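Can you read through this structure? Questions will come right after.
With one protein chain withheld, the remaining protein chains of the complex are depicted in position.
Coming up: chain A.
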Amino acid sequence: MLSAVFIYNQKGEVLISRLYRHDVKRSVADVFRVHVISSPASVVRSPVTTLGSTSFFHIRYDNLWLCAVAKNNASAAMVFEFLYRLLGLGVSYFGRFDEEAVKNNFVLIYELLDEILDFGYPQNMEVDTLKLYVTTESVRSRNVVEAPAPQSITMQATGATTWRRNDIVYKKNEAFVDVIESVNLILSAKGTVLRADVQGQIVMRSFLSGMPECKFGLNDKLVLDRDPASGSIVNRSGGVRVSGGAPPSRSMGTRAGGMGGVGDGESVEIADCQFHQCVRLGRFDTDRTISFIPPDGEFELMRYRTTENVNLPFKVLPVVRELGRSCVEYEVLIKSNFSAKLSATNMVVSIPTPPNATKCRIKVTGPGKAKYNPEENAIVWRISRFQGLQETSLTAVVDLAPMTKPTPWSRPPISLDFQVLMFTASGLLVRFLKVFERSNYQSVKWVRYMTKAGSYEIRI
């Protein structure tokens, strides 16, 4: 288990140092600084460093180094998970988690560290509960509820639903579901798909009173195959309300006619999924029902992964020719591969150029503007809006400076960044979200879909 936690700034100065065990001294903070932070190697070769019998686990965020120290054969995954969570707490408490925030809130951070780790064992790290009794001025003022009795805090902090207080009241009960998919693609230079998968995230923002029991359904192939009737029953039973809200939101139950490539009744094969700790894993295991009592506010309900039938939103056809040592020619054609009713926004195509590029002549036919960015060694092509079933192309000639020692160009891949609303690359749809609460209130639910680029690489 952890013996100490340190937070350093970029330079390696210790901002926070909390020792939990007597087997380390504060001076180990220096050991890490000397061996890792100030190490001459520019790239960190491993997130874990063991010196003697002392192991340091670190992650970096913004201008901070978060470092946990262990003297035993610690479970590395747990330690990193703890550090991620610590980061999350910081962000949640202070909005930004950087040197500034740490310096301004060190007392609170110490309080948190005292609470979330006992003798190096992670304890309750749920923001909601912690905010009940580890508070800053600012956090407290936002808390509408008066400080609850200590007993209810302790019940909360140790109970079966540590992530939720039981005294939450909303006038209007609403739940927002965001389905956010990241498409990962590696396309070979010859145009074959080496790897395509979708990492999905279902983020929920719940503003529901009391202790609501939620049930959540997707067009999961395993569920639909087993019980094709259940889907329609659910739809008719009207666990879902239709309401014409803001454009990006789509009320549940209506089929996504505009959803790229996914027709009605189609189901998605989910390769694997992971859930927030509020989801009852046992039930999912037996009948693939996703049931849970949600935390209040925003949380990531689940993550999933699909590898079959990925609808790639963009096709990229690059031709890159190195003409001798003096010049490289590019022809890049991009086609959007989703319904014409939808469009991609904030699209950025980064086309790498050799490090010794001097001048670029670029021509774009179609939407978007491109220019050569010498710092990144790339032509950056920005397309603010890209309609479905459209295409655009770029041609460029890049002149190269002669090199004294010619080294071959490693030809890094072209990468894409984009967002497409109301489109899921996996074809996943939310079928229902049902909320049951003792007081039997009506609730409104909204769902939104977005696909963005994960690591969308096209080799050249």
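Operating definition for what follows: contacts are C-beta pairs under 8 Å (C-beta built on N, C-alpha and C of every residue); 3 or more make two chains touch, one makes a residue touch a chain; residues count from 1.
Just so it is clear, contacts and distances are computed from a predicted model.
One chain of the complex is hidden; its UniProt record names it "AP complex subunit beta", one of "Cell cycle control protein", "AP complex subunit beta", "Actin-related protein 2/3 complex subunit" or "Transport inhibitor response 1-like protein".
Contact with the undisplayed chain is limited, among A:39, A:188, A:393 or A:419, to A:188.
Considering the whole complex, the residue from A:9, A:219, A:415 or A:443 that touches the absent chain is A:415. Only one of A:154, A:326 or A:384 touches the absent chain when the whole complex is considered: A:154. Within the complete assembly, A:303 is the residue of A:303, A:335 or A:382 that touches the hidden chain. On the side of chain A, the interface with the absent chain consists of residues 1, 14-17, 19-22, 43-48, 50, 52-53, 55, 57, 59, 70-84, 106-107, 110-111, 114, 118-119, 121-126, 133, 150-151, 153-155, 157-160, 162, 184, 186, 188, 194-195, 197, 199, 271-277, 280-282, 284-285, 300, 302-303, 305, 307, 407-408, 410-413, 415, 455, 457, 459, using the contact rule stated above.
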